[in-house]
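The other protein chains are all here in position, but one chain of the complex has been omitted.
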Amino acid sequence: MPGPTPPASIPTPIAPPPDILRCAYMELVVTDLAASRNFYVDVLGLVVTEEDDEAVYLRSIEEFIHHNLVLRQGPVAAVAAFSYRVRGPQELDRAVAFYTELGCEVRRAPGGFTRGIGDSVRVVDPLGFPYEFFYDVEHVERLAWRYDLHTPGALVRLDHFNQVTPDVPRAVRFMEDLGFRVTEDIQDAEGTTYAAWLRRKPTVHDTAMTGGDGPRMHHVAFATHEKHNIIAICDKLGALRLSDRIERGPGRHGVSNAFYLYLRDPDGHRVEIYTQDYWTGDPDNPVVTWDVHDNQRRDWWGNPVVPSWYTEASPVLDLDGVPQPVVARTETSEMAVTIGADGFSYTRPEDASRAQADDDVLPSWKQGEYKLGHQL
Amino acid sequence: MPGPTPPASIPTPIAPPPDILRCAYMELVVTDLAASRNFYVDVLGLVVTEEDDEAVYLRSIEEFIHHNLVLRQGPVAAVAAFSYRVRGPQELDRAVAFYTELGCEVRRAPGGFTRGIGDSVRVVDPLGFPYEFFYDVEHVERLAWRYDLHTPGALVRLDHFNQVTPDVPRAVRFMEDLGFRVTEDIQDAEGTTYAAWLRRKPTVHDTAMTGGDGPRMHHVAFATHEKHNIIAICDKLGALRLSDRIERGPGRHGVSNAFYLYLRDPDGHRVEIYTQDYWTGDPDNPVVTWDVHDNQRRDWWGNPVVPSWYTEASPVLDLDGVPQPVVARTETSEMAVTIGADGFSYTRPEDASRAQADDDVLPSWKQGEYKLGHQL
Amino acid sequence: MPGPTPPASIPTPIAPPPDILRCAYMELVVTDLAASRNFYVDVLGLVVTEEDDEAVYLRSIEEFIHHNLVLRQGPVAAVAAFSYRVRGPQELDRAVAFYTELGCEVRRAPGGFTRGIGDSVRVVDPLGFPYEFFYDVEHVERLAWRYDLHTPGALVRLDHFNQVTPDVPRAVRFMEDLGFRVTEDIQDAEGTTYAAWLRRKPTVHDTAMTGGDGPRMHHVAFATHEKHNIIAICDKLGALRLSDRIERGPGRHGVSNAFYLYLRDPDGHRVEIYTQDYWTGDPDNPVVTWDVHDNQRRDWWGNPVVPSWYTEASPVLDLDGVPQPVVARTETSEMAVTIGADGFSYTRPEDASRAQADDDVLPSWKQGEYKLGHQL
Partner (left out) sequence: MPGPTPPASIPTPIAPPPDILRCAYMELVVTDLAASRNFYVDVLGLVVTEEDDEAVYLRSIEEFIHHNLVLRQGPVAAVAAFSYRVRGPQELDRAVAFYTELGCEVRRAPGGFTRGIGDSVRVVDPLGFPYEFFYDVEHVERLAWRYDLHTPGALVRLDHFNQVTPDVPRAVRFMEDLGFRVTEDIQDAEGTTYAAWLRRKPTVHDTAMTGGDGPRMHHVAFATHEKHNIIAICDKLGALRLSDRIERGPGRHGVSNAFYLYLRDPDGHRVEIYTQDYWTGDPDNPVVTWDVHDNQRRDWWGNPVVPSWYTEASPVLDLDGVPQPVVARTETSEMAVTIGADGFSYTRPEDASRAQADDDVLPSWKQGEYKLGHQL
């Protein structure tokens, strides 16, 4: 149920933002811990660092910090924290000051909010998302050389988060205040921004802001080394008769140029498997802006985006574990302008006029997929 | 326009069939030779053995015979010949006797019907398809070691044909008389056969019989070495803003276990890119029968089959170049029973009862794709 | 200890040879069954069909017959049988007649010589190798679709054997009498043949004859789907600190054009991992003859062949389990002419004169490898 519209813009704090290193882990609340453990460990091959009856702490093959994902048993499937590692312990004071100035709820736990992690700050940010910042962390074995433990679909790194928020430009401005930089975005000729990709580490993103009813979590993404690793995950899901877990892909993104796959875990949390985007670490890294009517922006091969991918996402929790109210997006949605009743995408620059053209312009094998209006 | 229904079964000739070695080439009639040449040569990287104003003779990287594909300019996009190589020159006499006994139209050209090929027999078979048989052929350089010429999506072999025919069991029985063996098929509990894969060489098929209005050509398939080669083809099509050429995939087949991609050429002829099926050369090779309601049969990952893939196919020509009349399939179609108004597929054995169940049983990201009835 | 020289040529029997389908399995005698099981099962991932205290029956992922490899505990590491599947049960009579006419020792076991296999014939052939022929076999699950069981380095098929024999032309003529065809060989300008590749199934080989002291077994080869699977095996061996098992490679063969790796099992038996050779099934398949002085023949990248690869091989047993005497090769050896004290290879056609040239002609990073006599 959408709540009240937030103010149009978030003031830039005078306090400097914490120096964020990288997205580090997500804390997911799951409703059936055993089922989720099976999915992330037995199917996807994440490594258990530690576990108990309430939570499982998982990491990817090349990680040396305690975990990249926490599965915590709870009453409602949701995200408890988007956690970032900062460059040093002193950055926690900065985080406190930064968010306090913004009037956000801020909590600090010198002993950490989860196992394996020390002094931490958690906040609910002005966009309604629960964030964590930490530097102190327990080191564990980096399994990069442990090929005896690698699976055909080995996940090597946590790559990024993706957040759903109603007003993308507002979110982007805030994230820039927090020290993020935009690498790519999707816009239209009228100036509407549908999504933006933002980074701290020099990849295409640590997180993305996707326009929609929010705050919600769109997905969390892990990286593999090669494309065949992603295909191996699909093949294994087929063998286990779990192909229903595949929501979209595999495919090549236009945005980011990465090879991708979207899965849904037993609670419906969306997980992306992702590989081979590009270096973005130069201050003048060119921003790539995609036209929302370019049907290769989301899938470089023009394959359709399934509607659930646009509409479904996970709730996020406040610091007391209560689901955050969701605010409706008021601008046009990407789904509506690209696969709505009247419009569909173009695949070549000269086809911009297609929006007004007859359905017959698209080949038959593309038409059905883009005509969403009378599909569902 | 469907013609009259053929007799229910084709008599087995007394004359022995020719000893067929492998599918060797397809002769495609194209309406714009330059556009087709661009697609097969510049985009897909097939090698031009020879060409003139009327035809282009193409081969794949590992081929040593003159061609695997002939593009011939003509008034209507169609297939002029499914051409098989036989084990020796004496097999041509057998082909003549075999088809003559069946009352088929049979023509023999001692100098060949195309460049690069000698003594050949062409027939229209009892199913209405134009076949060619030859042994004598010009050898050309096998480019297997010429890595300086290989592209990221290099096509290495012609793998198979796929034919659309109304009555699959009738077609299968005839192909078995011709010496083919079934490796896999799709059936339902009522005994309807929807498709069958048949081989001479020890791969999953040299051709498949797909149930539908026929005779028509469903696709011609080329093999790559690895899966990334197929992905490279998609990526290149995206770069050339030709993603519309991608009709379905890439994906993993259930049937054949191969990794696949379906493209449509400038005339709409369907081309599959295919890699990594399995050895089938033992006489007792186990036949794999798939339930038509198993939604991993066509795509192991459960991704939907686009309707055009079921309904569209290329006309085939008689020996005078006249399109063959098309006979309607009278049995239920695979599309109708798997993605029709009421039914959809199951992904797990225990879900067989789903056919009677509510839509809500399938996850939202699969529902829209399988509910074809009110989609188009 | 070399025995007496055999007669220069083996007469062609009047009896027709058995119709051989493919190389099917090797029976290896190993001196430490547990160690060998660990290597083939835990490291290489072959699947145990059945086992007891004396033997382990293994198969590759795509196999549907009972086994592709038998490990049998015994006093001396050796090969008990190179086993071929024939096209039907009647071929066993032919095998008996063929080898009996040649004066070979022939034994028939209606209940089979190993578990899982029925009526079989074993012989010691005129070259001194123990062969088996069978048709009747127990079918087991083909694990092609069981991606949940696949490892990063999954072995999918038995591909070929490789035999060491003193007189390659003599061996080739005999194998041609047995129905094999040569696909590639290595010769020199003086007419010496150093090795030949022979096939029944339409790949580059079911077996190869390598010139050297024999009869001995050079290697048994399993196929993977892709090149990264072979790399994964190396990576895993490194992780297990078993890199000593890697004898040569990975690399690209000139002969066969396949990507390869050679391992040594705990007894020193050589195992090749191999992928992506080419179709050879046409009767007029062009034979590729390599110059022994072409240093890309064994490794397309010009990487050196380690001496042990040329000199070491496994004994073979007679039908009573006694090691066969080894006859010395009298012709020049490939190692001697390619990496001996004075000679080394050329990498370009115009460099044929290099054999007489100064060391400085080869770059320093190639010299040491080919100049074994006075290296550093």
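Here are some notes:
As written, the chain order gives the labels A, B and C, with residue 1 at the start of each chain.
Quick note on the criterion: a residue touches a chain if its C-beta (ideal position, glycine included) is under 8 Å from a C-beta of that chain, and two chains touch if they have at least 3 such contacts.
Keep in mind the model is a prediction, meaning the values are calculated, not measured.
When the whole complex is considered, the residue among B:Glu226, B:Asp277, B:Glu312 or B:Glu334 that touches the unshown chain is B:Glu226.
The omitted chain makes contact with just one of the residues C:Phe222, C:Phe259 or C:Trp279: C:Phe259.
Summary of contacts with the chain left out: across A:Glu226, A:Asp318 or A:Glu331, the touching residue is A:Glu226.
Listed for chain A, the residues touching the missing chain in the whole complex are 21-22, 62, 64-65, 85, 87-88, 139, 142, 144-145, 156-157, 201-202, 225-227, 254, 257, 276, 278-279, 281-286, 300.
Although one chain is not displayed, chain C still touches it through residues 226-228, 231, 234-235, 237-238, 241, 243-244, 246-248, 250, 252, 254, 259, 264, 268, 295-296, 300-303, 306-309, 312, 347-349, 362-366, 368-369, 372-373, 375-376. Residues 145-152, 154, 226, 228, 232, 235-236, 238-240 are the ones on chain B that touch the missing chain.
We take it that only the chains that are shown with their structure count from here on.
Between chain B and chain C the centroid-to-centroid distance comes to 36 Å (mean Cα coordinates, whole Å). Inter-chain centre distance (chain A to chain C, centres taken as mean C-alpha positions): 51 Å. A separation of 40 Å divides the Cα centre of chain A from that of chain B.
Looking at chain A, residues 226, 228, 235, 238 sit in touch with two or more other chains.
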